[in-house]
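Only a single protein chain was left out; the remaining protein chains are all shown in position.
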Amino acid sequence: MLATETGPIAFPILSALIFIPIIGAVIVALLPKSRPEYPKLVALMASVATAAMSIWLMASFETSEAGFQFVSKHTWIEAWGISWHLGVDGISLFLVVLTGILFPLAILAVDPHHDEKPYLAWLLMLQAGVMGSFLSLDLFVFFVFFEIVLVPMYFLIAGWGYEKRVYAATKFFLYTMFGSAFMLVGLIATVAIASRDIGYTTFDLVVIAEQANFAASTGRWLFFAFAIAFAVKVPIFPLHTWLPDAHTQAPTAGSVVLAGVMLKLGTYGLLRFGVYLFPEASYWSRNLWLTLAVIGIIYGAIAATMQTDLKRLVAYSSVAHLGFIVLGIFAFTTQSMSGSTIQMVNHGVSTGALFLFVGWIYERRKTRQISDLRGLQKVAPIFAAAFMLVMLSSVGVPGLNGFVGEFLILTGSFLTARWWTVVAALGVILAAVYLLWAYQRVFHGEPDEDNKKFPELKIKEGLVLLPFLGLIVFMGIYPKPVLDRVQPSIDALIGRVEDHTDYVQPKPTIELVDHSQEPANPEEEGDG
Amino acid sequence: MIAVIEPTWYLLLAAMLFGIGAFGLMVRRNPLIMFMCVELMLNAANLTFVAMATRLNDINGQTAVFFVLVVAAAEVVVGLGILVSILRRRPGATADDLAELKG
Partner (left out) sequence: MIASLLAQAGDWTSPSIDWAALAPEIVLAIGVNIILLLDLQLAETKKWAIATITGFVLLGSFVAVVVLAVTGDGARSLFDGRYVVDDYALILKALFLLAAYVVVLLSQTELEEGGYYQGEFYVLLVCSVLGMVMMASARDLVSIFVALELLSIPAYMMAAWNKRNRKSNEAGIKYYLLGVFASAVLLYGMSLLFGATGSTKLTDIGAALLDGDLIGLDVVAVVFVVCGFAFKISAVPFHQWAPDTYEGAPTPVTAFFSVATKAAGFVALMSVVFIAFPGADGVYQPLIWVMAALTMTFGNVLALRQTNIVRMLAYSSVSQGGFILMPLAFAGEPGVGPAALNAVIVYLIAYAFMNLGAFAVVIAVTRKTRSGEISSFGGLFSYAPGLAVAMTIFFASLAGIPPLAGWFAKFNAFKAVLDAGTTAAYVLAAIAAVNTVIAAAYYMRVLRVVWMDEAPDGDTSPVKSPAPVVAALAITVLGTIVLGVLPNLIARAGAIDALTGAFAG
């Protein structure tokens, strides 16, 4: 299962993905104040290098391999079996790529209002933290990065956000810290209990997952200690209240990153440290999660409909979209879980882009109130068209990426969680309602005096948007390359759940990826 | 030969002295009296040491008392020094007056 030397190259690419942003951040912080032109250059170089490496990683990823690849493992604290253990599999691969791509775009897209140097340094630290969280296969290392992420985000929101930024940043920090405090206890307890089965103390995720045998009740307690941290991060209803504030008050780049990758720490955590580590407990508690996910979908959609602030609307739409992802995870079918994994990336792309648009609108008009905006389509048609495309992707229109994810989640979930899926499908309709309605109010009609001077999309902005639009269309039309890489890992994960419970995955009704054309998949055969 | 008093009585006496000292320290507000209460408590401990040493027939308890006596003397010197410097600035101050720092 654990592929130690599958990587075709000896270069420690995963460690580099983490350390290049850190080095970049340190250099940015140390640059003298007298040279204001360098920080941005250095930050861009560091983040573009990271992006390039993440794409290279994707290209050299073995498609049909379910286990972890590019594994690098070095002892860190020997006494406790803590090691610098990194690896990537189908679930984390695209999140890593997304993290790599989003940051340079976010840096390029918007300039901070003041103090560019610390702003860029914090952004790079954030990138390193998020990368580390997605890549680490050691509970200790994961927790370290999971916590590190908080600090730069706190400073980004509190330092470069809008009016109520300090309140929002503090709320964000305390909510997340609250969750992770329980995770810390759960994590150490997991290690302590697992060490009795394994015979020695280790924080290695793979070793614990494969060798430890938690009693059902113990496993459930531990699972909830982890899950609470991830539920805050996702955020799952009713722990979501920090999100609209944090999103609305964060600077544009902060919102893009927050929606794009940071929320995925939660859903990724549920997959990797929830389902993978505690298959029994997560299957046992599935109804709770399904219910909360569906409540989140409907609640997020209704709340979004009622917003007057465009950014807050997008923020609530995130609550709804993340609900779909959780639904897919806890439906435990190959389709729904693959759909969730893809939807994590899709949501990052489309909501990230939506936040960019909102940021640009705010820069031009100094307002985010929907009622202040009117008829922008007339004065800025290209801007409107691009917005339209991104919005339709968020709605889930066929042919664009959002459709692929939501369709997979819904068809997959229908097999095992029928009624929840039926209610969740309503959320798709509501998404169309609030987004199209918002589009209509902002872009249609006759522009008034203030809106007549609305500038068209700039070339720089267009260039930043190109990768987003390209991904939206590409993944909508041809998701196979992504699915090919995601599915083996998902199958292996479901196999684990089946091994530990009496759950048997029902036969899928629709085969999106034709298995007969692929090389034999060992995991599939094993599951029979 | 004087009638030997049981060590238990010494222990009881010491416990009472300790109690009186602790009680006094909490209710009295004159810093000097509070010092005296502390002395009472320390000497209760000394008495216990001696009584126990006698009962166990072990000289270690007696040596401990010597150390305590010396230390207690040093302690009182310091305490009185601090007290004098306070009373110079605020004549007649009681413990309740020393309430600039709170919260």
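Some observations on this one:
We call the chains A and B, going by the order they appear; numbering starts again at 1 in every chain.
Throughout what follows, contacts are C-beta pairs under 8 Å (C-beta built on N, C-alpha and C of every residue); 3 or more make two chains touch, one makes a residue touch a chain.
Remember, predicted model here, so these are calculated numbers, not experimental data.
Screening A:L57, A:L93, A:I107 or A:I193 against the full complex identifies A:I193 as the residue touching the chain left out. Only one of the listed residues, A:M177, A:I295 or A:L436, touches the absent chain: A:M177. Taking the complete complex into account, residues 11, 14, 18, 21-22, 25, 31, 34, 38, 41-42, 44-46, 48-49, 51-64, 67-68, 71, 74-75, 78-79, 81-83, 85-86, 89-90, 95, 98-103 of chain B touch the chain not shown.
Where chain A meets the missing chain, the touching residues are 76-80, 118, 140, 143-145, 147-148, 150-151, 154-155, 158-159, 166, 169-170, 173-174, 177-178, 181-182, 184-185, 188-189, 191-193.
Operating definition for what follows: only the chains that are shown with their structure count from here on.
Centre-to-centre, using mean CA coordinates, chain A is 66 Å away from chain B.
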